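The complex appears here without one of its protein chains, the remainder shown in place.
Which chain is which? They are A and B, in the order written, and residues in each are numbered from 1.
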Amino acid sequence: MEILSCKNLSFRYNSSTHDTLSDITFSLESSGIMLVVGKTGSGKSTLLRLLKKEIAPAGKLSGSIRIFGKDHSELSLTESTCSIACVSQNPDTQTVTHKVSAELAFALENLGIKPSQILSRVGEMSAYFGIEDIYDKPIDQLSGGEKQLCCLCAATVLSPRILILDEPVAQLDPIGSGKFFAALRRLNSELGTTMLIAEHDPDEVFEFCDSVLVLDNGRSVYYSDRESFVAAARNDPLLRGWLPAQTRAALKLGKTVFTVKQAKNLLEERFPQADIPQAPAKPRSKAKASLKAENVYFRYERSGKDVVSCLDLDVYSGEVFAAVGSNGSGKTTMLKLLSGILRPWQGRISINGKAVKSHASGSAAYMPQDPYHLFICDTVRHELERTSSDKQLIHQLCTDLGVDHLLEMHPYDLSGGEVQKCALVKLLLTQPDILLLDEPSKGLDPQAKAIVGKTLRELASQGKAICIATHDLEFAARFADRCGLYFNGCIHSAAPCKEFFSQNRFYTTASSRIARNVFADVVTADELEKRIAGGDSL
Amino acid sequence: MCYLKTFDPTVPMMYFLCVMSICVFTSNPYLQACSLVGGVVMLILLKGRKSIKLLLMCLAVITVMGLTNPLFVHRGLTELFYIGEAPYTLEALLYGISLGSSIASLLIWFSVFNAVVSQDDILAVFGKRLPKTALVISMILGFIPKLRKQYTELKHAQYANSAAGTKRLHRTAALFTACLSAQAESVIDISMSMKARGYGLKTRTYARRRSFRRTDGAAIGIVLALCMICYVYIGSGKLDYWYYPRLSPGGFEPAASGCYLLLCIMPVFFIIKEKFLWRSCPAKT
Partner (left out) sequence: MKARIVSLCIFLLCIPAICVAGVVFFRDRAVSFASTGVVLLMLAGYFYVYEKKNSQAWELVIVALMSALSVLGRIVFAFLPSLKPCSAIIILTAVYYGRETGFMVGAFTALVSNFYFGQGGWTPFQMLAWGLTGYFAGMLGKWLSKNKILLLIYSALIGVFFSLLMDIYTCLWMDGKVIVSRYIVQVSSAARVTVSYAVSNIIFTGLFMQPFGRVFKRLCIKYGIGTYTTEAAASERTEVK
């Protein structure tokens, strides 16, 4: 049964001169899952918001939206609230109240339902999702993944038939997003909830979606079911960019698979002769470390637990070092220590042989997880000129990083990729030797990630020492020289990137897991494709 | 304490209102003594050693008020000595002590109130009658940690750890306003999230954890009855007490004072009952 459909949908914002969405047609069967992919700013969010009446943006709409077989103008607000639920990107801007229990009851309270009924519905919900242990907690004490799960529960407590998700895991680490998607799949398979998921990094959704809509610049580039999408992607590099590593690898071999397991078997069947692992890369020449931490300990409270303990770390100039590890393990704390924002109670951190006394030493620059925090002025130019009076330098850096057209913008109007670059300009103005970046790829679409990664590589080639903390293994594998696992307060097994990922069995990229027994040194999707192509031609 | 929590939050709120409305406004020394005794016993039972500081402070308040009142007020016939021209009278001294003890008992009772009634209880009581107000309070409590985290992050990102004097004021103000501008961006998202979940469609209700039970009604009934008896006595003028020009001879009414004392130490009964219950509790291993 068709539950939701759009026909020739076009939309123009009131203040805009061009269509944000034009001529979009799709239809969604009951309990289907549709994936909407597209770059940041391609109109995904606008499309999703248009489907939910209460939050639809103001503007000129043409074409038709039919929900439950009715035109959406006939749908009452109450109906729309009860049958369509919505979860968006940032859990912090969705939670309204201070406690999980209040958040879950919020929607039911709004509809004026009796208190006793509210409690039974909420209880049912939290038992179903297994969140009883966080039920009574204040929301600010939850991890990002728990917060987003709480948002999902709060949205689905009205038992909606359609669930709209706008990049729901963009802010989460792999563990959190895994749990979130598990909950979604359960909702879909046990309750038959129809879902519309917008993503710019659709690896995980691809495994369980039914149809795919690709948006570019407000136009629908491609719309079909998943299998035909993969078939079409064979000849279209643009579409192929949206496929997960395992599907891309299998596509090279002429098959359509969706899971790592299948791809791995396929690859091992096709290349029975295991690749002989190469000798590990030659050990680094004993260059002097640019940034050195020795036996560093740190804790936030006197009687608390050590967040960083017995940390040893060397970062050399001209390299990108990536500390990988899950959220909340203390990576951010480590970067703050290295930059001198926090002081260790034990141990020594030195930059070019000089001990870091405080941030005033100035040769290490720190980029926070949320780069917007670097901007407190009203325009980017204002902020940059506050940081440095050298206009020549500002101009040069802006042209180098390609941000000169953004200078007059308000920082909060920039997109994620743009603000990363502007933030880098701001950091480079202090002419640091060392750059410390916290989650530089968080919330970015693949294109923006590539640009940020390339910029980092260029900076490294100019002789800067760059240390990033990330949970994005793919990003680390593509752009880092060396990686280390941050776990339990210190960095374990720092090694050259390839060695690191090919030795890790669990905590590694999908490509490495697929190709482990065949091409031992392959860690990124691009490399895997190349090797398969090369292997085939042999 | 936990046993007190088994009541609907309206019960302790109503209880404190009744106790405090009498102890603060009356000038009858016997009633004041009752409320002080009840308050001190409750405070010690609830807070243990932590209550010593407050008790010392209250003692200081009573002493200071007692000693200074005769300096402003020169009424009363029993003159103790003269300061300059003005007499220092016993009545004014006692009146000062009475004032001091009403302030002290207010402090003590509010301390007990803060120990018994939590944020959520206040929200629950508001939520019953004023669901929107309760929602706003809950939103404020949600915003505070968000803003706090934002402030710390901004401070770290801007390397604004150390500075002093006006420079520090300027920096803190800059960060503080940056906090606002960052959170202001989320205003639209939050209001959208509220609308998406049906805010404004119908009249709001409030999900209370427990419903109002018969025991709650009974407890409130007893509290109100005791309180009313006191009020009737107060209204009839039998508890009138005056300090000037001479201390009034009467004002002691066993029934009223008894009722008020009973009211003040009523929760003690529950606290002790709980202790006994735990002593014989099968859950104790």
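In this text, a contact is a pair of C-beta atoms (placed from the backbone, for glycine too) under 8 Å apart; a residue touches a chain by one contact, two chains touch by 3 or more.
Bear in mind that the values here come from a model prediction, so they are computed numbers and not experimental data.
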Inset, instruction - Decide which residue listed in B:L56, B:I144 or B:A255 touches the omitted chain of the complex. - result: B:I144
Legend entry - Hidden-chain contact residue, picked from the options A:E227, A:E294 or A:D378: A:D378
Inset, instruction - Using the touch definition up top, pick the residue from B:V19, B:L55 or B:L99 that touches the left-out chain. - result: B:L99
Inset, instruction - For subunit B, enumerate the residues touching the unshown chain of the complex. - result: 20-21, 24-27, 65, 72-73, 99, 102-103, 106-107, 110-111, 113-114, 119, 122, 130-133, 135-137, 139-144, 146-148, 151, 168-170, 172-174, 176-177, 179-181, 183-184, 187-188, 190-192, 194-195, 199-200, 231, 234-235, 240, 242
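Basically, only the chains that are shown with their structure count from here on.
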Legend entry - Mean-CA-position distance for subunit B and subunit A (Å): 48
Legend entry - Contacting residues of subunit A [partner subunit B, same complex]: 52, 54-55, 77-78, 81-82, 85-86, 88, 90, 92-99, 101-102, 105-116, 118-119, 122, 138-140, 154-155, 158, 336, 341-342, 358-359, 366, 368-370, 372-374, 376, 412
Inset, instruction - In the complex, go through subunit B and note every residue touching subunit A. - result: 120, 131, 135, 138-142, 145-146, 149-150, 153-154, 156-159, 161-162, 174-175, 177-178, 181-182, 185-186, 189-190, 192-209, 211
